[in-house]
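Coming up: chain A.
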Amino acid sequence: MISLILIILASLFFSGIIIRTKSIASGRKGPGIFQPLKDVIRLFKKGSVYSKTTSFIFQIAPSIYFASIIMAIMVIPLGEYKGIISFEGDFVFFAYVLGVGKFFSIISALDTGSSFEGMGASREALFSMFAEPAFFILMGSFTLLTGHTSFQEIFASLHFGSYISYILWILATVVLVMITMVENSRMPFDDPKTHLELTMVHEVMILDNSGFDLGLILYGTSLKFAMYGALIANLFMGSFPLYITIPLFFGMQMLFAIAVGLLESFTARFRMNHNAQYILTLSSVSLLIFLGVLLILGQFS
Partner candidate 1 sequence: MTNVLLIIFAITLLYLGIAHRLLTYIKILALQGVLLFGIAFIELIEINAANLTFVLLETIVIKGIAIPLFLNYVMKRNRITRDAEPFLPNFVSLIIITLIIIATFILSNAIDDSRISKIYFVVALSTLFTGLYIIVTRHKIITHVMGYLIIENGVFILSLALGNEMPALVNLGILLDVFASVFLLGIFVNRVGDVLKDVDVDQLKSLKD
Partner candidate 2 sequence: MTGIYLAGGFGLSALLFFNRNKIIRYLLITTFLLLQIGFTVYEYLHPGTTELTYFSADSLAILLLVTLTIISIPAFYHSYVYLSSKQDNPKHTAIYYASMAALLTAINAAYLSNNIAVTWIFVELTTLAASALIYHRRNNRSLEGTWKYVFVCAISITLVFIGILFLSFSLPQAGTDDLSFNNLLKKASRLNVFWLRLAFIFIFTGFTAKLGLVPMYTAGIDAKDKAPSPAGALLSSVLMNVGFVGIFRFYIVIANSPIHSWANHVILIAAMLSIFVATVYMTRVKNIKRMFAYSSIEHAGIIMLGLVAGGVGYYAAILHVILHAFVKSSLFFQQGQIYRIYQSKSIYDVGNYFKYNLTGAIVMLLAFFFATAMPPSGLFISEFMIFRSLFEANYLWILIVVMLLLTVIIWAFGKNIFKLLFTPAVDFKEDNIERINPAESISQFILLGLVVYLGLNPPQEFITLIQEAIKNLPQ
């Protein structure tokens, strides 16, 4: 319960911090931190326009997308406090409920009949496909290391002793951050500010959405960011008491947002042909983490 509240709180200002960081890095003052939230509220008050070529899928997809994100958030723990949903193997549930949301957004993009959206949808599908093994191998390594299969138990019993576990921890953080960037379609895999449809990946999928649906999708992006930020923060939290974990959580989220902002300001997007191989690198690095875990455990089965 507590993690759900905290993540929703964090999502309120996450996008704002990112945009503010980017503005300050380019020498401007930039909009206020709550500006994205105000944009979303404005969108909620508007009506939607639905194209005649779309079917009911287009109308229900944003809601399903949003609902999947909320369900995924309910799985994330906070230190030693379980999420609302917690059972053995829940990280698989986490990945695939997000997958359901992504699937619906992809087919709603295809539903519009626009070739640009179809192109964006296929790219989105490809990148997510390559990032998926990375996530699973990473979680698999953690499962192997701690012997538990539920998020909360994994993070509660994760502790680091030897040199090699520190390097694996750092690698795992890097891989998770990169997976976040892939899943949220940010730099360096996708540029949210590009106006050219040929170079868009995620933005182009939502070109035809408007009004309440668009508001849901935009807020969903913030929620996803906060969710992944919570996941990464969990790697650092261990079993500290509550009065340490909550500030630590918010601190990490802010740090994460600033890091994302800086990353977006200073890197260019990879060439579209080469995007796939960089995402696959994540899977290979997580494979190395897996082999490293096997090394720690002393088993080479």
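Behind the choice of candidates: all candidates are chains of the complex that A comes from, given by their letters.
We take it that a residue touches a chain if its C-beta (ideal position, glycine included) is under 8 Å from a C-beta of that chain, and two chains touch if they have at least 3 such contacts; residues count from 1.
These figures come from a predicted structure and were not determined experimentally.
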Would you mind flagging which of 1 or 2 touches chain A in the complex? 1
Provide the residue numbers of chain A that touch candidate 1 in the complex, in ascending order. 163-164, 166-168, 171, 274, 276-278, 280-281, 283-285, 287-288, 291-292, 295, 300-301
